[in-house]
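Structure below; questions to follow.
For this view, one protein chain was removed and the others were kept in their places.
For clarity, chains are labelled A and B in written order, and residue numbers in each chain start from 1.
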Amino acid sequence: MPTNQEIAQMAHLMRRAGFGATYAELEQRAADGYEATVEELLNPIAQPDLEMDILERHFVDWKEMNALEVNQAYITYRMINTKRPLQEKMALFWHGILCTGNSKCEHGRQIQLQLDMFRDLGMGNFDVLLKGLSRDPAMVFYLDNCMSHKGAINENWGRELLELFSLGVGMDGQANYSEDDVKEAARAFTGWTITNAVPRYPYGRYESNFIYNPYDHDNDQKTFLGETGNFNGDDIVEIIARQQSAARFVSRHLYNFFVADEVQVPAWQNTAPRDPEAIALLERTYFDSGYNLTAMLRVMFNSDFFKNARFEKVKSPTEVVIGTMRLVQDFTSPKLGLQPLANTIRYMGQDLMNPPTVEGWHTGAEWIDSGTLVERINFAADQVGNTSLPGIREIVSRLDSEQVSTAEGIVDRCLEMVGAYELASETKEQLVAFVGNPAPGSPEYSDTIAQTLQLIVSTQEYQFA
Amino acid sequence: MTATKKDPVLVVLQLSGGNDALNTLVPHGDPLYYDNRPSVRVPEGQALDLDGFVGLNPNMGPLKRLYDEGKVAVIQGVGYANPNRSHFRSMDIWHTCEPDKQGTEGWLGRVIREIDPNKENVLTGVNFGRGLPRALAAPGVPVASVGNLATYGVLTGIDAEDQRMEALDIFSKMYSPTLGRSAVVDYLSQTGTDALKGADILSTAPEMYSSSIEYGQDVVAQYMKNIAQVHLAGFGTRILYTTAPYNSFDTHAGELAAHASLWGNTSNAIADFMDDLREHNASDNVTLLVFTEFGRRVHDNGSGTDHGSGGVAFVVGDNVKGGLYGQYPSLEEDKLLEGDLHFNNDFRSIYTDLAENWMGLDAQPLVNGTFEKFNFI
Partner (left out) sequence: MTTTINPKALPAIGIDLQYSHTIGRAEFSGPGFRNPTAMARGEEDVMYVANRSYDYRPDGKRITMCTVGEEFIGEFAKGVFEQGDGEAVSTDGAIIWPTAITVGPNGNVYLADEYLDRISIYSPDGEYLTKWERPGDGDGQWDKPTGMAFAPNGTLYVVDCNNHRVQMLTADGEYIGQWGEFGDGPGQFNMPFGIEVDQDGSVYVADWRNDRIQKFTADGKFLLQFGETGDAPGQFNRPTDVAVDNEGSIYVADWNNDRLQIFHPDGSFAGMTYGEGTISQWGMGKLDANPEMWEERKISQGLDREKLFWGPIAVECDDEGRIFVVETARSRIQVFHKLDSVFYGVNERVSGGGGRL
C-alpha cells in the first residue's frame, strides 16, 4: 500500500504532467513507483491512442473538424480520455506559446493539424519543432509569412519567432537580438509560403499546404545573431537553437507551465527566474541532450524543485475543467453535452485554439477575476455534487467501505480523493463543522460527501494545481 | 448601495451573426433592391415606411412605434474600412476599436475603468450571457457575467436552500482576506469576496422588481428584462450588455422565416424594455445601442444571404433625437464594395457620440481615434 505521502506526490505529478487522476489511478501509479510513472508519461506512444474510428462514427463532424467549436469539443474529449496525458499536456503547452488563433485563420482543422504537429514533435528536439512550426500552414498564414517576399519582407513571423517562440526579448537585463536580426530572419524565410486555399463553399474547406517558392527566396547573404551566410529558414532555426537564450526560453517556459507560476513573459528580460538553479539545470540538460524536450522533462519531473512545488500554480481553465472531469469520470464515451462542457473552458477565460493574441494567455493569478472565479467554482461544485457520476459514486462507496464516519475523517478522506489537497486550518475547521457525523450507509451519507466535495472545490486551495 | 440615479446608463444589445441590413431597413423605394433580392426580400408595400424611401422590416412594429415617438436614431451604412467578413474578426473590431491589428481590450472595458477607476462598485459593468464579450474585457476591470439572473450566484448547484446558505457562509469565511498566505492568495480572497458580494447584490434584483410589462419568453426578451431589473434595482450599474442568441442572425438559409422571428422578438423586447423603464420613471438616464458585426450580401443566395458588410445600427432612448442618420448606401453595381453595401459611417462615430454626448467621457482614448459625431443625443 502506498503511503499518503506517495499518493500526494503522485497526485502532484499527474496534475502537472497530465490532467489529474482518480484516487484509484493514483494508488496504482504510486504502487508502480514515481520514476516508473515519469518514464511511462515520457513515452506516450507506448500507450494506445484514442479509438478514432469509434469517435468519428459517433461524432460525425470530427472527420471534417472544421468549426472552432467542433475542434474545442474534440480537444476537450481528448484531454479527458487520452492514455497519453503528457503528450497532450505538451501540445497544450506549445499551443499556449507557439500561438495560432482561429479569429484570423478561421479554419479549425488547419489549427488542429498544427496541434497534431505539437503532439508528434512537442516532446522531441526544439529545433525540429521550430522547423515544423515554420512549415505549418496555419502559422505561415497567421504570422503573414506568406505575405513576405524577396525584396519586400513582412517582419511579423521573423519577429515573433525570435520574441515569442524561441529566444525572448532578452534575459539577465540584456536584449537577445536586434531589430536587424528580425529583418535578416524574415529575409531568410522569404519563399516559405502556402498554397491558395480551397474556399469554404459549397462543401467546406480543405487544408492549405506548405510550399517553398525558391523564386521568391532572398538568396543574398544575411547576418543573423553574429553569423553570416546565405541562410535559409532552417539555418536560422539551427542558429537559434544554439543560443543560450533559447535554452533559457525553453527552460523558463517549462518551469512556468509545469513547476510554479513565474512573472508574465514580457517581464523576463529584466526579472531573474524564480529558481535560478532549477533553470540552470534545465539549460544544461537542453544542451547536453541536443535540445531534447523529453530529456528536460525527465530531469524536471525527477527534481526536488518540482516535487516540492505542490500548489505553486494557479490552474488554467483547461486544467480546472479537464481535471474535474477526470475526477468525476464523465464523458468517457461519446454523448451529447461535450460542446457545452468545452464552452465552460471559454467562459473561464481560455478560448482554446483562439488565444487573444499571438502572445497567448496570461497565466497564473491573471486567470482569475470575479467572473471567472464564479465560473470555476460553480462548474466544479456542480460536477462533484452530482452523485450519479461514476467518479463521485466511487468516492462515496470507498468512504462507505472504509466506514469513515467522523466529520474530520470525511473531510480528510475527501481531500485525499480529489488529489491530496491541503487546506488552511481555519478553512478545514469550518468544513468539519459543516459535515457533522453521518453514518456510513445512511441516506444522508452520500449527500454529505457530495456537499463536502462541493465545498472543497470551492476553496482557494482547489484553484491551485 | 450608493447609486446616483441620474448617472447616464448605457445598455448594449448585440445582434450576433451579422444582421441583414437590407431586410431590416428596407430601401423599398429602390428598384435595385428587388432586382438584387429575387427570393429573400420584404415584398413591395410591406416595409414600415420611414421616409418614402426606406422602411423597417414589417416585423419591427414595436420599434416603429418608438421611432414615430422620435426616440430611435437609425444609423445607416455603418461599418469600417477594409471590411472583414469573419464573425470573429469583425466582432472583435467592433469590440476593441482596432480594425488594423488584433486588440485585446474592449472599448466598454475602458469605459468602465474610466467611470470606476478604483473599482468601488463591483457591478459597474454587468453582462448577461455566459462568458465575457471582448467589448467588456480589460485588465483589472471586473465585470459580472450573469447567465441567468434568477439563479445567479455562487454555489448555485447546491439545491437545498438551507445547506446552500450554510455553504455560502463557509465560503465567505474561506475567502475572508485574513486567511491570506501570499500575494496570490490575497488576490484570490479579494476576488472571491467581490464575487460573492456582487452575486448577493444581484440576486436581490428580481425580488425588488414588479412591473405590468410581460416580456416574451425568448432569450432576448428575458435578458432585456434582466437588464431592466438590474437597472431598476439601483445598484449603480452603468454598462449593461447582452448578446442575442449565439450567431442567430447568421441567416445563410431560410432567412425570411428566421429573420422575421428574430426581429419580431427583438423589437418586442426593445419596446417592452422601454415601456418597463418608463413605467418606473427610469427611462430618462438610459440609452440603448443595438448593433451587429456586419451586414450581409446585396444578392441573396436563393434561401438566405451570406456575410457582407455595411450594416445598420439603432440607438434608442428618451434622450435620443430620433430620425435617420447617414446616407443609405447605394445599391448601384459600381457603388458596391466587393458586392456589398459600401459603408458611409465609421462605427466609432456612434461610440464617440455615446461616450461624449451621453456618458460625458473623452471618447478619443476609448475608441482609439477621433471620429465625427452624429449628435443623435
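Everything below uses one rule, namely that contacts are C-beta pairs under 8 Å (C-beta built on N, C-alpha and C of every residue); 3 or more make two chains touch, one makes a residue touch a chain.
Computed from a predicted model, the values in this text were never measured in an experiment.
Trainee: Identify the residue among A:Ala31, A:Leu113, A:Ala175 or A:Ala197 that touches the chain left out of the display.
Mentor: The missing chain is touched by A:Ala197.
Trainee: Touching the left-out chain: which of B:Ser303, B:Gln327 or B:Thr370?
Mentor: B:Ser303
Trainee: On subunit B, what residues meet the omitted chain?
Mentor: So the residues of subunit B touching the missing chain come out as 129-131, 219, 245-246, 248, 252-254, 258, 297, 299-306, 338-339.
Trainee: Considering the whole complex rather than only what is displayed, give the residues of subunit A touching the chain that is not shown.
Mentor: On the side of subunit A, residues 53-54, 56-61, 63-64, 67, 69-70, 73, 195-199, 201-204, 206, 208-209, 335-340, 343 touch the unshown chain.
Here is the rule we go by: only the chains that are shown with their structure count from here on.
Trainee: What's the distance between the Cα centroids of subunit A and subunit B, rounded to whole Å?
Mentor: So the centroids are 34 Å from each other.
Trainee: Quick check: in the complex, which residue numbers of subunit B touch subunit A?
Mentor: Subunit B residues touching subunit A: 86, 88-89, 92, 102, 104, 122, 127, 130-132, 134, 139, 142-145, 154-158, 163, 166-167, 170-171, 173-175, 179, 181, 183-185, 187-189, 191-192, 194-195, 198-199, 306.
Trainee: Tell me, which parts of subunit A touch subunit B in their complex?
Mentor: Where subunit A meets subunit B, its residues are 101-104, 106, 201, 261, 314, 343, 346-347, 349, 354, 356-358, 364-366, 368-371, 373-375, 377-378, 381-382, 385, 424, 426-427, 430-431, 434, 451, 454-455, 458-460, 463.
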